[in-house]
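Missing here: one protein chain of the complex. Every other protein chain is in place.
Note that the chains are named A and B in the order they appear, and that numbering of residues resets to 1 at the start of each chain.
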Amino acid sequence: MIRLEKRKEPSKFWRIANPFLAVLLTMLAGGIMFAALGKDPIAAIRLIFFDPIFSETFASYSRPQLLIKSAPLILIAVGLAIGFRAGIWNIGAEGQYIIGALFGAGVALAFFPQPGWYIFPLMVIAGAFGGFLWAMIPAILKTRFNTNEILVSLLLVYVAERILAAMALGLMRNPDQPGFPGSRDLRRYEAAHNAELIANTGIHWGVVAALIAVIFAYVMMTRHLLGFHVQLAGQAPRAARFGGVSPARLVVICLGIAGALAGLAGMFEVSGPGGQVRIEFASGYGFTAIIVAFLGRLNPLAIVFAGLLLGLTYIGGELAQMMLQIPGAAIQVFQGMLLFFLLALDFQTNYRIRLTRGARA
Amino acid sequence: MRHTLLQLQGLSKSYPGVKANDDISFAIGEGQMHALLGENGAGKSTLVKMIYGLVRPDAGEMRLRGAPFAPSQPSEARQNGVAMVFQHFSLFDALDVAENVALGMENPPPLRDLAARIRDVSEEYGLPLDPSRLVGELSAGERQRVEIVRCLLQDPKLLIMDEPTSVLTPQEVEILFRTLRKLSSEGTAILYISHKLEEIRALCDEATILRGGKKVATCDPREKSARELAELMVGQLLTPPERPERPFGEVVLEVEKLSLKSNNPFGTSLKDISLQLRAGEVLGIAGVAGNGQDELLLMLSGELLAPAGQVRLKGAPIGDLEPNTRRALGLVAAPEERLGHAAAPDMNLTENALLSGSGRKRLEKGGFIDWGGAERFAREIITRFDVRTPGPHVLARALSGGNLQKFVIGREIELDPDVIVVNQPTWGVDAAAAATIRQALLDLAGKGAAVLVISQDLDELLEVADSFAALNEGRLTPVRPAKGLTVEEIGLMMGGAGDMHVAHEAAE
Partner (left out) sequence: MILGSINPAVLMAALMVAATPILLAAIGELVVEKAGVLNLGVEGMMIMGACIGFIVAVNTGSPIIGFAGAALGGMALALLFALLTQALMTNQVASGLALTLFGLGLTALLGQQYVGITPPRTPRLDLGPLAEIPFLGRAFFRHDIVVYLSIVLVGAVWWFLKYSRAGMILRAVGENHDAAHALGYNVKRVRVLAILFGGACAGLGGAYLSLIRVPQWTEGMTVGAGWIALALVVFASWRPWRALAGAYLFGGVVVLQLNLQAAGVRIPVEYLSMSPYLITILVLVIISSGKGRGSLNAPGSLNRPFHASN
């Protein structure tokens, strides 16, 4: 009979190996899925994982795209990971991302068409503040009324989506083109444009912000008492209280950081790659970032790689859609499977499989 | 000559790294009161779990009334007349008494009939119970009655009792013993697990002693002295802790008429608590589990906040201060639950040293952690308190109970406090570690610190305490000098046995 036996210490080997194994298994299962859809599995996998970077035909377009797609994922995932470590489940990053974008765009549209170096920094602050504010709703409800933050943060995504629609159709609609939903294109407003910093690299201010966030989070989690308290609260809440951690303060800090980073991601997106406030602006980065956070083991440095990988699947997915007519939803399935495999594999980090003679589990 | 009810022959069971039971054989006669004696970790639980069908032996066999007996699950054991009263983990707070009883029975009658039977049986054995009450609202003693009644309703031939008196006052223990003797005289055999020697000498007619998974002896406990039994159980001679005479200093900790609601819906609120603790004094607080011990510790450690002025440290109000602020002022605490409260199970010893030591040991600067310093601190604790572990990189949950307890208490003592509050400092700890811990607390008091020990182990309190009080339903008795107190007086202080007396007399 097979039984699981808890390890005395989690296996370091499997902790590091599992994400790679999960990616491999996902490719395998994805290949089977593509075959079932009647596509050549090898070509599809190649198109998704290799061609965006290595193919001569596509790479010139898709290489810069990699950073553009990955930066918001990393930015959001870093914030989420801090919260997840503390056992605070903010799963509404998508909403915080939207509100951050609206705040940022709002500042820009308010100044339009005035020039000024200070406009973009103001937008950055407004974006972070917007996301922070939106995250404070579940935070304050949690600390004041003990309301479940998972449900509130998630439900607020739907509210944010409707605010986005209302803005795109109403307040922020481009007055010069009243026939079309959507705001002015911020890429054509120089003072507010989050432009590429180095041509053809995809590096914009969001990429820089993501890097700073990663370093900041890494230092905080490994060297600072706050990071220690975050982990303590996640692993043993009563011990944390004994160690002087205030649960309420931690909820506010964790949700606040995650919200501000998600808001920043939204602001950099709307003022750069996204360009304008549209109904379809939100593309699920906030949810994919949850997968990024887990795949990166909630470790800021590893999240960089996880973010790049999932950014790659976005671009590869577009390519596969274009070249092989593989439905865009296939990529979503891919991402879901990745998380499943990772979670499933993780049992061997904490448990050992043993074969025993007829013992009951 | 009694007939043999249960015969164990060569039972063995291994877990990775430990041989929990090694070739154990003995017999229990019908109607016999058989004690199973041993320290924590001696293999008592594993052995009874095999009899009750929760664990399968690796080798050996059991015979019940001569027939082979190998229960693969508890229901099979129950069908064969084996019942068990657990020390922990077998009641459901949010379910009522009747439902709790029904869950432990094979073929329970409809709940209404069952309620009537619970009333009858519980009255008959002097253990009154209201079948419709939620178990979460019952006292520890009442909860145990639920377990016992659950077993009695199935007419057991063998009743296994796992450390039954650890949750009872001395008077309640008396009542329990009367119930058990009645059962025994009716022909029910009892397998009585304990490490309390006097109890076993008073109750049992045969004892099997385990040490390190092996049987060391089967004897008649009434023919041995408590000391002889202890030596068999521990395998070495123990010296009682030294207690130098010492004068007390000024009052350092004061609680004044404090009432405080528990933060746990099934917890016990503190009611009108007053106490004073002087430098150099060891105050022992007794009480049956669940009478407000947890809340008292949380209130003193700062995890449960109170009005500022009603708790004072060296005259200064501290009732509304957070744990770390209190530590900085010289008040430290060690809660009962080692894993998950006093220590984070999945963190290593360095991190666990930092947990409460960051302030007093200056292990942080502007919020940035001095990991080197934290590791040195952890090593210091390990060496000074003889914590058996490969090093500070080991996870807390990988340590044995005794070693982790030495680490946790050692950590707080190393913080050089003015006042230390500990709850159940030696619970589930082997005798040698327990002696080390008690001695360390006495040494600390000798250096002039005030020590407050909350414990359910009366022997322990009588060993270390200068003064004595008891908690009962959240109320604290006045503090009395420990010298000259009798067990009966302590029992009365612990209280709460009144209704059982009445019921028992009515039943007889």
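As a convention for this text, contacts are C-beta pairs under 8 Å (C-beta built on N, C-alpha and C of every residue); 3 or more make two chains touch, one makes a residue touch a chain.
This is a predicted model, so every value here is computed, not measured.
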Touch criterion as defined above, residue of A:Thr57, A:Gln114, A:Asn148 or A:Gln177 at the omitted chain: A:Asn148
Touch with the omitted chain, as defined above, among B:Lys49, B:Lys157 or B:Lys215: B:Lys49
Residue ranges of chain B at the interface with the undisplayed chain: 15, 46, 49, 53-55, 73-75, 78, 86, 88-95, 99, 102-104, 108, 265
Positions on chain A contacted by the hidden chain, ascending: 4, 6, 37, 89, 91, 141, 144-148, 150-152, 154-159, 162-163, 165-166, 169-170, 287, 290-291, 294, 327-337, 339-340, 343-344, 346-347, 350-351, 360-361
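Note that in this section only the chains that are shown with their structure count from here on.
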Footprint of chain B on chain A - complex, ascending: 5, 8-10, 223-226, 228, 231-232, 235-236, 238-244, 246, 358-360
Touching residues (chain side chain B, partner chain A) in the complex: 16, 56, 72-73, 301-303, 322-325, 327, 333, 335, 337, 340-347, 351, 354-356, 358, 364, 367-369, 394-395, 397-398
